[in-house]
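Only one protein chain is missing; all other protein chains are in place.
Lettered A and B in written order, each chain numbered from 1.
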Amino acid sequence: MTRAGRFGELVLDGVTKSFGAHTALDGLDLTITGGEFVALLGPSGCGKSTALNLLAGLLAPTSGTILLDGTRIDTVPSERRDFGMVFQNYALFPHLTVADNVGFGLRVRRLRRPELQRRVADALRLVRLADQADKYPGQLSGGQQQRVAIARAVVTEPRLVLMDEPLSNLDAKLRLDMRTEIRLLHQQLGLTTVYVTHDQQEALSLADRLVVLRDGRVQQIGTPAEIYETPANTYVAAFVGYRNALPGEMRGANRVDVGGVTLAVETDVPASGRAVVMVRPDDLVVTDTGVLPVRVAVCEYQGRHFAVEGVTTGDVTVHCHSDRPLAPGSEVMAEVRRARAYPDGEVVPAAELVAAT
Amino acid sequence: MTALAIGRVVVRERRLPGLVWLAVPAAVFMVAFFVYPLCYGVGLTFQAAGGPLSAYRSFLSDGYQRGSIWITLGLSVPTALISVVAAVPLAYRMRGPFRGKRTLTAVLMVPLTLGSVFVADGMIDFLGPNGWFNRVLRALHVVDQPVVLIHNVAGVLLSMLISVFPLAFLLVLGYFSGIDGNLERAAAVSGAGPWQRFRLVLLPLLLPGLTVTFALTFVMAFAVFPSATLVGDPAGSTRVISIVAYDAYSRADYSSASAIAIVMGLVELAVLGIVFGIRGRLYRGSTSGGKG
Partner (left out) sequence: MTARLRLTGLLTWLGTGGFLLGMLGAVATVLLSSVAQQWIGTWLPGGYTFHWYGDAWSAYQVGSLLAVTFEVALAVVVLSLVVAVPTAYVLARLDFPGKRLLWLLFLLPQVIPTMSYAVPLATFMYRLHLAETLPGVVLVNLVPSLPFAILVLVPFVEQVDPRVEQAARICGAGTVTVFGRVVVPLLVPGLLAAGVLVLVRTVGQFELTFLVAGPNTQTLVVALYNIATQAGNGASPQEVDAMAVVYMLTTLVLLLVALRFVDPTSIVARNRDRRG
């Protein structure tokens, strides 16, 4: 199999999709370069699957264009885009053997038989299923079915591989293994990939670049490190693990007053006005030198640390870590090791966060 | 084994037959009014005047009578085949949701509800020499003389198609909607055009359902009786087995009537046997693409 992406760049320009009055995807602008692994991340209903289906040609955009090296492809039917796709429910042809499933795309391209068989065998070896070639999908485990689906999507060496939540039907252990395999496959083949997921861990660990979506709109586009370290807004922050949102008041360039306690924060917010401080649970640690008073509600043992849920004096629920068990009801002090402040206003509804994680 | 375990087993064993008795009334009724009359009918055929098998022999040796088997098959097999073949492209186009789908299926239910007697009655007027069908053909100068469509095979075939096609369509539509839509999408992204998607993915998954549809429409068409007498030519070209059996019955020749009825059942079962023999060779598994 060849290496490297087979095109220069794929440009989505103001791609919009409406279903009646509902706008599922609102003006997506994105440029994907050949060989890149891009993840579309967001909770269900954020428009990420719509975007993927638009790329695949399974939906037609309401407005906007998709250009592949300058050629419009959004009006080209799926079968002539030369893409590969992995579906959430695998969508393996139940009446065909594993080998015939993998060879389907080659067969409809009327490849000669020896060449077809060689490439199917290569693809099956790649996903370590060479010995299952003659079985039917119904005889395979979920993980094996998923690998067949991946082999089917890459065997034609498509210009673009699309993956729609490919791991969400697998159990937790298998999901981690498959994640590594997908990354490995991308390193070996270098196929340009667009990957849709609601799992931020998956997106952070797999992708070269992330697109965080919400209600059909892009929230942030960046590398995993950029998204993780400097989320663009409270929504993205909450989505990548900043579970604590403390309301406060800016006091100078990098200082926030939270219920009488002044915290040092990273921020782009002007030096005064209301703000929200976002803190990850592992950056909010119960210590003797802490500054933020917390009354403990629940303390759970989680191996390396204790996860504590408590309430601040301002009656805000917080999640923090502790090295030692804490009695429910006890008053402790938490140290804020790293925090980011955002302009007040947009507060992410709790329900949306639950759906996101 | 401990006493407790034995006790448990006994309780389980006792409970099952207790509930199985719930099925006894239905079973008794079916034995009394279906199995027994059938056996009684078979018994009657052996009491015919000319000896035990004479009722069968006289039906099968008389070319005029025996021909009714071929007439019946000649009407019912094409009806079922045409219905299934026509239902596939139509259902293919209507497999997705669209406005008015429910109305359309309701309209298709109409002939099923009206039944063959009404359809036959309507067809006599509609297809007759002065009916609208012939008037339109003449007005368009397609024909000069009225096309003869009643009191012959064509009329019966058309009436049967009107009665049987909706069943085929509804069944095929159901089978289509049972196929995971992602399979078609997967095939499309893999590079298969509409025709390849149909031939390589949908059709193989549909075939077992199509054989069942053929079998059910054939069963319906094979029983043809009212349309064959009303729109057809009951003494000649559309003298189907039902008519022959009914004639014997109305002459009070019960042993012949039963013999013909039983031959009719056996012929039908033989055709179904062939259909399901073919079905046994097809892929018959899940029509979903994996975990839902």
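Things to note:
Keep this in mind: a residue touches a chain if its C-beta (ideal position, glycine included) is under 8 Å from a C-beta of that chain, and two chains touch if they have at least 3 such contacts.
Keep in mind that what you see is a predicted model, and the values were worked out from it rather than measured.
Within the full complex, the chain left out of the display contacts the shown chains B. Contact with the undisplayed chain is limited, among B:35, B:53 or B:148, to B:35.
Shown as candidates are B:73, B:119, B:156 or B:206; the residue that touches the absent chain is B:119. Touch with the hidden chain on the side of chain B covers residues 16-20, 22-23, 25-27, 29-31, 33-38, 40-42, 44, 86, 89-90, 93, 102, 105-111, 113-126, 130-133, 135, 158, 161-162, 165, 170-171, 173-175, 177-178, 193-195, 219, 222-223, 225-226, 229-230, 241-242, 245-246, 249, 254, 257-258, 260-262, 264-265, 268-269, 272, 286-288, 292.
Keep in mind that, in the parts below, only the chains that are shown with their structure count from here on.
Partner chain B is touched in their complex by these residues of chain A: 56-58, 77-85, 87, 89-95, 104-105, 107-109, 136-138, 142, 145, 149, 152, 156, 162, 169. Those residues of chain B whose C-beta lies close enough to touch chain A in the complex are 180, 182-183, 185-193, 196, 200-201, 204-205, 283, 285-292.
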